[in-house]
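Here is the structure we will look at.
Just one protein chain is left out here, and the rest sit where they should.
Chain naming follows the written order as A, B and C, and within any one chain the residues start at number 1.
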């Protein structure tokens, strides 16, 4: 990890990363995942509500699996932000707690932080909310709809 | 749980449940989840490979989040099979281990078993493979691409 | 949850709770778990190093299972602090990530927060460190030796 303690990406860089993950990963594009903020210690993404993402059609609530996919992708971005470069990683395991259902027809924001890196493994935490907190405020689980804990493998080479 | 120790659904019933979960849940339909086998103690589903489900475009490998969504849905079906009726349930938490990547352009099969039910919580285990094992053979993790452990809330009323 | 947003227990109350969990639970006593701080939103405990708690005798490092037991007990306390009263709870599931080994012969501090309560389930997060942070500073995972995520059942009656 570089000397720079917490590099913050500017608007243009964030847009470029968002474009890249949709261009490169078809399923990110199919879901419509956007990148909102990137700093070395924390990444934020956004998932607009869409009819084909719904799990509960009576109330128009997003499918839990969509939230899981969003947070998984956000964890991957958090690792790259921490490492400071695109990296070959693979999710080893992910635990998601569904704290409460997303509100009907609501977009979702996810955050993730990679808080520990070893030679072969990265540890990540994150969550999902329905209102983007002001820049700089620490992400919390008080109003979160999901919480995530994951372990990722760093592939060498 | 009924006296019937392991009710096995016939082909027509399986097809009807498969139709129902795609008709009712838009995101199941968007992914293309099919139901393959249902018995009280074990449910099998299938996810055909499709371009918009890809996570690794270089090798044409399914997105991990898609596998997670498939297994989550399969766990829900396993609970209903165990309870013997459609039930209002919600995923509390789910852990998925990604054991190896799915092969390129490969369909995926998922299984789940609800092995314990309390008044308010159901415990489920499952996994995903790329070859459907013969009917009656116990599902194992030896060639699995993912393993899943989840806890679900039974909603009363 | 009461109107009081974050009740802080005074020194005497903390000592009394610590005495109670050792008097009442033989295995807490066998490990030597102490209670350090209690507030509605966060609980801290301490485990003094002792020879019979060691997992790696070459380096004198505590057994991971001991850290797990400590954090489990701390999660239980965090739920009671949040609910504002002794409550009948049971661990449904617990995930622990071992971020790095405890240092040789080091005592360990654990914290936990119960950040969401439903009618039948409580969600808790926590961790373990080797240096107690100053009062009021938010617990983080940067120097943590373990991180914990758990779901607990509230037993009615």
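As a convention for this text, contacts are C-beta pairs under 8 Å (C-beta built on N, C-alpha and C of every residue); 3 or more make two chains touch, one makes a residue touch a chain.
Computed from a prediction, not measured in an experiment: that's the story for all the values here.
Peer 1: Using the touch definition up top, pick the residue from A:8, A:83, A:132 or A:153 that touches the left-out chain.
Peer 2: Considering the complete complex, A:153 is the one touching the chain left out.
Peer 1: For a quick check of understanding: of C:25, C:83, C:106 or C:132, which residue touches the chain that isn't displayed?
Peer 2: Residue touching the chain left out of view: C:25.
Peer 1: Give me the chain A residues in contact with the hidden chain, please.
Peer 2: Against the left-out chain, chain A lists 92-93, 95, 118, 120-121, 151, 153.
Peer 1: In the complete complex, which positions of chain C touch the hidden chain?
Peer 2: 24-30, 51-57, 62-66, 68-70, 72-73, 90-98, 101
Peer 1: At which residues does chain B meet the chain that is not included here?
Peer 2: Its contact residues with the unshown chain are 95, 97, 99-100, 115-116, 118, 123, 125, 138, 140-142, 144, 147, 149, 151.
Going forward, only the chains that are shown with their structure count from here on.
Peer 1: So how far apart, in whole Å, are chain B and chain C when each is placed at the average of its C-alpha atoms?
Peer 2: 35
Peer 1: Spell out, as numbers or ranges, the residues of chain C touching 2 or more other chains.
Peer 2: In chain C, residues 95, 118, 151 touch at least two other chains, as defined above.
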